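Below is one structure, written out as structure tokens; the observations come after it.
Every protein chain of the complex appears in place save one, which is left out.
We just call them A and B in the order they show up, numbering each chain from 1.
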Amino acid sequence: MTTTTQPASAFQKPIAFARDFCMYTVKGGKVFYSWMLFLSFFAIVGLVTTYIQMTTGLIVTGATDQIVWELFVASFIHCPSIASAAVLVVTPAYIYKRKDMKQLAVIGEAIAMVFVIIGLNFIFFHMGRPDRFWHAIPVLGIFNFPSSVLTYDIIVLNVYLVLNAVAVFYYLYKHYVGQPLNTKFYTPLIWFAVAWGPFIHIITAFILSSNAQIAVWHTALMPFSFLAMAAAAGPALVIVTLLVIRKFTKLEVADSAIDFFSQVIIWGVGVLILMFAVEFFTELYPATHHAAPLEYAINGHNGLNPYGPWFWSIMTIFVVQFILLCIKKVRKSYNFLLPLICVSVFLSVLIEKPAVLIFPAFSPTALGEYAVYHPTLIEIFNVLFVWATGFILLTLVLKGVVGVLTGEVRDSQVVEEGGAK
Amino acid sequence: MISARKHMRAAVFVSLFFVAISGLVLQNMPNEAVAQEDAAQEESGAVVQENSADASQEEPGAEQEAISDAGQEESGAEEQEAPADAAPTTSDAEVECYESRKDATRLTKKDNVNPKYGYPNVKCSPTTKAVLWYGDPYDDTEPIGDTPSFGDYTDGDFAQAVIRPRTKHLKTIIQNGGMQCSGCHPGADPATQKNDPRELMMHQDIVSDALVLEHGRGAIWCFDCHNAANRDTLVNHRGDEVSFNESYKLCGSCHGSTYSEWRMGLHGKRTGEWRVGGKKRWWTCTECHNPHTVEEHRFDPVKPEPPPALPRGMSEDDYKGAGNHGGH
Partner (left out) sequence: MSEDKRKNDIAEGQDDGTTKESRRDFLKKLGVAAAATTVAPVATAKAASISEHLQTHFEMMSDSQKEKAIARLEERYTEQFGKQVTVAGTPAPEGVLFGYALNISKCIGCRRCVEACVRENNQSRGDHEYPNSAIQWIRVLEMVRGNDTFQVENLHKGSPSSSAIGDYGVQAGGHADKAVGISGHAEHYYEPELVPEENAFYFPVQCHQCEDPPCVRACPVRATYRDPNGIVVIDYNWCIGCRMCQLACPYWARRFNWGEPVLPNEDMNPKTHYLGNRPRMRGVMEKCTFCLQRVRDGRYPACLEACPVGARKFGNLLDPESEIRKVLATKKVFRFKEDFATEPKFFYYMD
């Protein structure tokens, strides 16, 4: 922060930036350290459970040939939801040119970047042979493009990761050295990233809906309901983040920005409820075999009803959240109700994935079997491991971002010049 | 800044938690040692079963063919129920398995018929003693013989066709070395001349009630197929002698369309090489169908192999409850 090294080469400044950025991110107050310790606990326990899974195989998870996706995929699907949220932060800032959002755009991009990484981590845990990931790298292995939907997802996620990483660190570096942004480079990049954002979620939805065999996923509504979930869960996390930043750092976040995001959540949750209603009608009225997984999720099958309580409580929570958010007083309750509802939106969209979308969809199987998914302890700890490491990364990155934005991480030359002014 | 002491305390606290959790996790992790023991048990279990079958073979009556032995059903049942936990012996005598029809089509397991792979001629199910797998698909077979050309496109197949001869299994144990049917039934019996079934004194295991033969809907009786003049052979409606090896010729004289399908390879079973003109074992009628009960059952009921494991976490009750109505 107070280094006085003189730039000697072209790499001097980037190195100084990296050093200052990292140094700043790891220092903090009591709350920061408690939060990090809390997360590290799961990260360290997760190391052991990860080792067990990597050496024993996916048999330590609850997945079977009947229900082939575990909590990892169910959690993975949530990540593009959040990552798409960057679009909702960047669009008002750069396309609608809202002044109050200008600085926040980079926070949205940082969240997107970290959540793509978390998503990729989940995929790593999902793979039966993570040691063979190189088989899917285009030149080293065989990339079954354009046949396999998974290859599209590999492309969109990695491109989105790179776009956001470049956008974030370019912006921060320029801010750090006090230079203006090269808009000829930065603006197209941002626009491209905005256009790209929805793809990561659309393609992820295609991974599900491309399986004609799983009738309840085989619907064109899937990408749209995913985008609605993105519009609900993404801004929810952004609001919580902004409220935390506003409370604990010097960065100023205008109420208008937060109000904007709570409006987006209303739309997101509202459209999502509509999508659910439309989907349920279309499936349940004809009640063909396409509706069988949904009927199983809602009412169970011949008395076997493991998902019904989840289904009904999640649907109720969605509706309650929607109603509450429509009340202006609630939206303005920045210190209590709004963050509470935002966390609830985030979690309900997260839990909806395994409990409503994924696990019931596998029953009946292609040969008509009904099964119940039983997550194992090791699996749960591995999921927590990925979330914990992800949130550690998110905290560090956002802390650095805020440091740069507030000027606490600043090139020493710029500091001196600024002081002279 | 957090104070160093507080920091330390928190760290100790967290690491204690961590130790507790990792202990829990270790407890839950798969016990490979147990798995190995189980594998070892399975191994010895297989040995035991082979031996138990072996033990039953030593009983009188186990070696003979069903067609000539009234006690066969009992010994067969005993073999089926041979306790798996019988005391293991060191003998490695041959196991007898059945092919499609229990008590009728049998093969003796011989080890190492294919020395390159250490194959046995057959592998048998440990639960039902059914032949599951052929290391040597032509074991105990011979060329199909002078089956007349049928004038269809299966001609080429005949050159390579083999069957398992039946005649050499038609032995009794009444005298050492065994005799064929004619050992007890020499020459023509006057009772066989007219179509007048009577209750059997023997062979009730084969035909439980000769007055109601489960074949031909009451239109035929024993000596429409069995040769009264020579019990070691069969006879067709023209009075021509038909070998037990060539039962299809006899069956085909009534079941003509089925016979022609069998000749084409549509009906019945063939094993060996899949290519047209390849060496195949043709399974004859009586290797799958029991001619004495065919009206009741097209195939003799058999004990099925065990079902697969239920989906993880599903109990039998859950499953019954779910009904598992499928068919979607």
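By definition in this document, a contact is a pair of C-beta atoms (placed from the backbone, for glycine too) under 8 Å apart; a residue touches a chain by one contact, two chains touch by 3 or more.
Because the structure is predicted, anything quoted here is derived from the model rather than measured.
Undergrad: Taking the full complex into account, find the residue in A:K30, A:R132, A:K247 or A:K332 that is in contact with the omitted chain.
TA: Here the residue in touch with the unshown chain is A:R132.
Undergrad: Touching the absent chain in the whole complex: find that residue among B:P190, B:G239 or B:P308.
TA: B:P308
Undergrad: Which residue, A:N211, A:T282 or A:S313, contacts the hidden chain when the whole complex is considered?
TA: Checking the options A:N211, A:T282 or A:S313, the one contacting the hidden chain is A:N211.
Undergrad: List the chain B residues touching the unshown chain?
TA: Residues 15, 18-19, 22-23, 25-26, 29-36, 38-39, 42-43, 46, 99-101, 116-119, 123, 125, 130-134, 137, 153, 156, 261, 264-276, 278, 283, 288, 298-299, 301-312, 319, 323-327 of chain B touch the chain that is not shown.
Undergrad: Can you list, in ascending order, the chain A residues touching the missing chain?
TA: 44, 47-48, 50-52, 54-61, 63-65, 68-69, 126-133, 135-136, 141-144, 147-151, 154, 207, 210-214, 287, 365-369
To be clear about the criterion, only the chains that are shown with their structure count from here on.
Undergrad: If you average the CA atoms of chain A and of chain B, how far apart do the two points sit, in angstrom?
TA: From the centre of chain A to the centre of chain B is 58 Å.
Undergrad: Report the residues of chain B in contact with chain A in the complex, numbered from low to high.
TA: Residue positions touching the partner: 1-2, 6-7, 10-11, 14, 17-18, 21-22, 24-25, 28-30, 311-314, 318, 321-328.
Undergrad: Which residues of chain A touch chain B once you look at their complex with the stated criterion?
TA: 29-30, 33-34, 37, 40-41, 44-45, 48-49, 52, 56, 59-60, 62, 64, 66-67, 289, 292, 301-304, 364-365, 367-374, 376-378, 381
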